[in-house]
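Apart from one protein chain that is not included, each protein chain of the complex appears where it belongs.
Take a look at chain A:
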């Protein structure tokens, strides 16, 4: 696949400037750029896996008055916010944030009046400046400004008001603003991941549901580890998580309510139910049920009720995933011999095989953009790959011993998966890779991790 992001167009785009800037977010004046010239447009250009990350400067965000808040002092938070923005942008593989040694602290008035000549001398093509302020009502305001250094113009700005507990989100939103403005792609940094935290010996792993921010921060456990839990997925409204649990030694699917911490059984049945996924509208849960050695796909109203059977093949049909519009389902089946990918209508009709390459294909996941299906390819090793929904243009993105279970970022540009190490001491951990396959990164977790499911952009 050829991925070309060429953006950061011209300074003619300044009409969009005023959007979403709360009046309180502007520290000084208007920050209006001198107009008139037409400098060459900046480009974020990634072609055929050869990337040229854009040099970008992100100095610490100053504060006008140092105030102690529930999240720490505002000057400290300003430094950390710049680090969050920097880490997010670097993790995309499309930006090369200047090392701290090549930036400098900026004064508060400078936020809206950048020292363009200085930043041009540092090699930066783009500049992100911001500020943080503690408000009287206990909230924090973070202002975020993006500048084109050579054109000496402001490209966009936004202000975010957050409770202290959500201060990191302001950094992610700032990074999302920069990323979307310079790449034209959708945002994804202000999002969370639900996954399975693992610890203990290989023969008796302790597995707990856990939730964290996309960058690995704020990880917390949702279950105690007394029962095996597997394959969590967010509800589209992010208020609950569907997953599989062995609680009571009866493997079945449950819905965990993030607000109350309560869990409920989805399908009352003697058979094993697993591989649960919400439909995009949140009304149904797609799942697999194994009965007498035969596994088929079913769906059930998310509130419970009578399951409707969708497949009837005598083989193993599992790993279903809805298309973003909910009209189709991609799944894996071994009806032809080994696991292969199939697409069918959401009611189970018109089942068509789409994968025909060598080896087996498993764990299909439809991109939120609808354009690709990610999968695990099994040919001895497990590798993460993508293909179109018609099965064309297969591309493998990773090459390790065992990479399994891809999950899409909200913008459909990055995949998170888990990597299993070999042997007795082999541990599982979380990784991400972008669609070029070049930008592969470990996602930090407090313990080992598997079964990541990337949630939608936060509201």
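Side notes on the structure shown:
Assume contacts are C-beta pairs under 8 Å (C-beta built on N, C-alpha and C of every residue); 3 or more make two chains touch, one makes a residue touch a chain; residues count from 1.
As a working rule, contacts and distances are computed from a predicted model.
Comparing "Peptidoglycan-associated lipoprotein", "Sarcosine oxidase subunit delta", "Amino acid ABC transporter membrane protein 2 (PAAT family)" or "phosphoenolpyruvate--glycerone phosphotransferase" against the UniProt entry of the hidden chain yields the protein name "Peptidoglycan-associated lipoprotein". Considering the full assembly, A:205 is the residue among A:205, A:369 or A:395 that touches the omitted chain. The chain not shown here is touched by just one of A:231, A:279, A:411 or A:445, and that residue is A:231. Of the listed residues A:251, A:324 or A:359, the one in contact with the hidden chain in the full complex is A:251. In the full complex, chain A touches the omitted chain through residues 201-205, 207, 228, 230-231, 249-251, 272, 274-275, 288, 290, 292-295, 314-316, 318-319, 332, 334, 337-339, 362-363, 376, 378, 382, 401-402, 404-405, 420, 422-424, 426, 451.
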